Every structure is written in C-alpha cells, then in structure tokens.
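Here the complex is missing a single protein chain, while all its other protein chains stay put.
For clarity, chains are labelled A and B in written order, and residue numbers in each chain start from 1.
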Amino acid sequence: MADLIRDFRILLRVAWLTELEHKANLFISVIGALAFNAGQLLFIGVLLHAFGSIGGWTPAEVLVLFGIRMASHSVYAFFFRRTVDVDLVVHTGEFDRYLLRPTSRFLQLLMRRFNLQQIGDVIIAGAILALALPRASISWHPLLAVWLALAIAAGGLLEGGLQLARGALAFRLRNTQSLTFLIDAVLGTYGNFPLQIFGPVGAVLFTIPLPLAFVAWIPAAMVTGRVDSLWFPAWLGWLSPLVGVACMAAAISFFTRQSRHYSSPGS
Amino acid sequence: MIEVADLIKEFQKPQPTTGRLSGVRQLWAPRRAVRAVDGVSFAVERGEMVGYLGANGAGKSTTIKMLTGIVVPTSGTVRVDGLVPWANRRKHAHNIGVVFGQKTQLWFDLPLRVSLETIRDLYRVGPAEYAARIDEFDEVLQIKDFLDTPIRSLSLGQRMRGDLAGAMLHRPQVLYLDEPTVGLDVVAKQALRDFIAEQNRVHATTVMITTHDMDDIEQLCRRIVMIDSGRVVYDGDLATLKRRYLPFREVVVTPTEGADPTSIRAEHADRLENSDGTISLRFDPERTSAAAVIAQATSVAEIADLHVNEPKLEDVVRLIYAEAER
Partner (left out) sequence: MFFRANVALSMVSVALQTVLLVTVWRAVYTNRPAVAGISESDAVSYAVIAMLLWHVALPWQLSSIPERVREGTIATDLIRPVGVVGQSLLQSFGAIVGAIPGVVVGLVLALALGGLTPPATGAAFLGFLLTAALGWLLAALLNLAVSMVAFWTTDTRGPFYVYRAIASFASGALVPLWFVPASLRPYLDALPFGLQVFAPLQLWQGQEPLGGLGGVITAQLGWLAASTAIVALVTWRALRKVVINGG
C-alpha cells in the first residue's frame, strides 16, 4: 500500500508537469462544464418551476439529487477519467510501458494525464450542492455529512468501475467506444431524476441490473429523509456506498486478469 | 539467466465484423488461431550477448515480448533469473531493461531529466547512485548535452540514447534491445554499441538484441539465435554460423589494364569473373590459405588491387532463410 501511494505521488508529478505543458484553460473548462450540464439543469429547473415537484420530491430535494449526481460524476471525471483511454493505450502499444515497469498497471493508466480540465465539473457540483443542501430541510449530523461524502466518492467509484470493466474488454475487442457512450448516456440521461418516477419495475431495473440508483438516487433519498421513495428497507440504503467500492474492486481485478490477453501491436 | 522451453504463442485472430455496433459484436465473431511462436527453446547464460535474428513476422518480437512479460504465452515456460516474467511482475521488472527502436518509454512532452528522475523514483534508485550512473552514462552517450530538452524535440539518435540511459538506470541484469539502431546515423549507432559493449564488459549485463543491422551483430554478438516461422533454425556462435553456411573466403583481384584476366587463378580456388572486371577467387580456408591464393594469383599476372572478403553475414542469413523455406 505504501508502495502504491509513493508511486501515485511519483506519477502525479509527471502528469502535473505534462498538464502544465498543455496550458489547459481553466476558465473555458468551467464554462464548458456549465454549458454541458445547463441543458439538464434548465429542464429540471423549468419543470420544478411549473409543476412544483417531481415524483413527489420538492425542488430542493431534486436539486440535492442533481448535485450529488454531479459531484460523483466529477469524482469519476477527476480521478478515473483515463479509463476511457484503455482502447487507445492498448491499440497504440502504450500499454507495453505499463507492463515493463515495477508499478501498478491500473495506476499508470489513471495517471497518464492530470485531468485538470475536469475542474469545471467539480466547481459546478460544489456550487449546486452548496445551494441545494441548506434548502432541503435535512436534519444534519456530522456522521451524516461523512456518509454523504462517502456516498459521493462511492458514486464516482461506481462510474469509474463500470468504465474500467468496459475498458478491460479492449484487450479482446477492437473498439469499445460504443459501450463507453452507452454507459455515459444511461448515467447522464437518467441519473438526475428520482427513479421512483419509473414505477416499481423501473426502480428495480435501475438498481440491480443497471446500478444507476447508487450514484445519486439512493444517497439523495437517505440524506433528505425521503426513504419512502425507495423500494427496499431504509437501513439497506446506508450500505449503498459499498456497492461502488465493490464495483471498482471487481473492475480492477477483471482488468488485471484481462490484461493477460494483451497482444501488443507491432512486429 | 534466461531459460526458455517449448514456448508457444497462439493468437486468436477474429474474423472482421462489419455493421451496427460491430465493435461489440466482435465478441462473438469466430476466431482463427495463428501461431506466432511455435516451440522455441534456448538458454542464455549470465553475461552473454545474443543476437536474435529473423525476418519480419518470424516471431522475434513476440518472443521478446514473452521474455519481457508483455505478452503471456499460450504454453511453455520462461524464467529470467529464476522468475516467471508475468507472474512475478514487480520483481522481474527490476531485473530487466528494455529499449524499443520504434517507440520510446520516456515522457514525450517533458525534458529528459524529468523522465530519468521519474524512472529513478519508480525503480527506487538512490540519489547518489543516480548521480553516479548519469555521470557514467554521459561518458559514452553524452546525455548531459540534452538533459533539459523535451523528448519530442530530440533527434532519433538522442532519443535512443535517452531510452538506453533510462533502461540501464536501475542496473538491470538483462537488457533487451528491439531494433535499436534503425534510422540512426553512424556516430549514434557506434555510441550505442560502445555503451552496450561496455555495460556488458563492466557489469556482466546479459544482452539480447534483435536487429537487421549486421554490423550490430558483428560488433556485439558472439552468439546468434535465428528464428523463422516461429521456430529456431540456428542457435550457436557467429563464427560457426559463417563457417557452416558460407565456408569460404574470397580474394578479389583487380587486374591492371591490358593484363590477361584468365591468367589470374589459384589452386583449390574457384574462379569467378565479375561484371566489373574483377576476378573473385573463392576458397575453403580448410584446404588452402589466403596467403597461398594471393601468392599464386599474383605470381603470374600483374594486378592493380586486391582485397580479401570474409563471408558476409547478410549472405549467411539469406542462405539460412532460403534453407528454412525448403
């Protein structure tokens, strides 16, 4: 573990220096993140304005859900974004390098770039949560805040794990871009809504086969006290961060196993 | 140091799919098995310098990739210093250094210095040893001249020297080189060869080099392993290789203007008239000597020039490929 942390810091330095070379424009990234999410935000905003609630959740509660979803997505985007590069790394042979060094392959993949341009997502997420949380009449407790942070981190791990598992297929497939898009699309399209609006069948569908619920819906329900919207006993909801952690752990193991099938390009 | 036994690597080439979501549908496409390496065995002792030769597609690169742990074999065993490359990855990585002619392992946008420092840290080399080794490498490779230049701005020769320094920074037991001199100018090639020879001499680094450059082989390798269609077709030393496949030497004589070319001949030597007017006298060194041939050739006629040819490695290689094809 100590090795891992040390390697992380070594690779972080190179990634940071490389990022400086590229002179990413932070301002543009914030504007970009805002504009990218503006569509959904406006949609939900107007709906709430005209109808007062969605699925029985008050505007503040819906915004808390939105904020949590954005926050976990930015955790994913900031730390695990490079999982979308597995295709590239495997097909150009950059993965050779990862195999030759005495360092974790997964870590080298994640650290190939410092995802400074994702800062915009982090900032917007923070802003939305800062606005929404006070208005949602939550009975605060230090442990609840800690749990929320864990849940957000776990949401990022969940999305990262899904993308990593998809990336692991790149060792066998030529092109996993359609799957990357699919994961992004499902999470992005449905992730911002309280999933009870899909009815009991839909809610189950988005929990078990498609683990969307763990990203934002369940954490939001637990934090705002809207556990009546969930289809399972409330106490289970507190365990939801475990799903994200388990997903990432499974994905890392799957990735490591699949890398045995790597056939490096070039003669 | 390196033990390879019955190494086989089969690739499953999927039939190409087209149409909707072909990237995903490829998971179910029928596959064809292709054997890139088909039962390769050899052993390399510590401190040996081995040239690994073969035509493109013969299985050289795949073998090296299995030795370095990049690719996992279908069957067979590999042990490098007792370790299985893909099973004891971390420890094995400390034992080897690899240089690819075609791709760099350094960080493209950053100065060489940063790449070397990062490698130093990843391999846990101490600062004192690092400084000492940089000094040592600089003597032959002159890397201090371009330590602060980003890799993307280096010439090919400089980049190769940088990669070599990076590969040797942690003093690995084994150094693998994959086509290291391709595209380099004469000075750079020589610097690389001198460096490799020195590391082998001083630190008993085991070296395995794949190359098409015969000068690399002549200068560095005493032993050759040749692979064709995934199988070893020759494994032995260079001199024997030449003797076995081209067991002759040649005296090439340029007769003076007006001299009678037919008078240039020697006993036990085959005579060949070349299109440029020179005469080649081919002889088996077991039966006669260069001195005898020269004496006989020059005793009768006047000659303007002569030189003695060793069998060219290229010709040897060509012969072996031809033989293997049969």
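The rule is short, and it goes like this: a contact is a pair of C-beta atoms (placed from the backbone, for glycine too) under 8 Å apart; a residue touches a chain by one contact, two chains touch by 3 or more.
Small disclaimer: the values here were computed from a predicted structure and weren't measured.
*Asks:* Consider the whole complex, including the chain that is not shown, and state which of A:Ile119, A:Leu150, A:Val186 or A:Val204 touches that chain.
*Replies:* A:Val186
*Asks:* What residue numbers in chain A mark contact with the hidden partner chain?
*Replies:* That gives, for chain A, the contact residues 25, 28-29, 31-32, 35-36, 38-39, 42-43, 46-47, 49-51, 53-55, 175, 177-178, 181-182, 185-186, 189-190, 193, 197-198, 202.
Everything that follows uses one rule, which is that only the chains that are shown with their structure count from here on.
*Asks:* Round to the nearest whole Å and give the separation of the Cα centres of chain A and chain B.
*Replies:* Each chain reduced to its C-alpha mean, chain A and chain B end up 47 Å apart.
*Asks:* What residues on chain B touch chain A, complex-wise?
*Replies:* My answer: residues 11, 21-24, 26-27, 56-57, 60-61, 65, 68-72, 86, 89-91, 93-94, 96, 98, 100, 102-103, 105, 107, 109-110, 114, 118, 121-123, 150.
*Asks:* Which of the residues in chain A come into contact with chain B in the complex?
*Replies:* 6-7, 10-11, 13-14, 17-18, 21-22, 93, 96-97, 99-103, 169, 172-179, 260-264, 266-267
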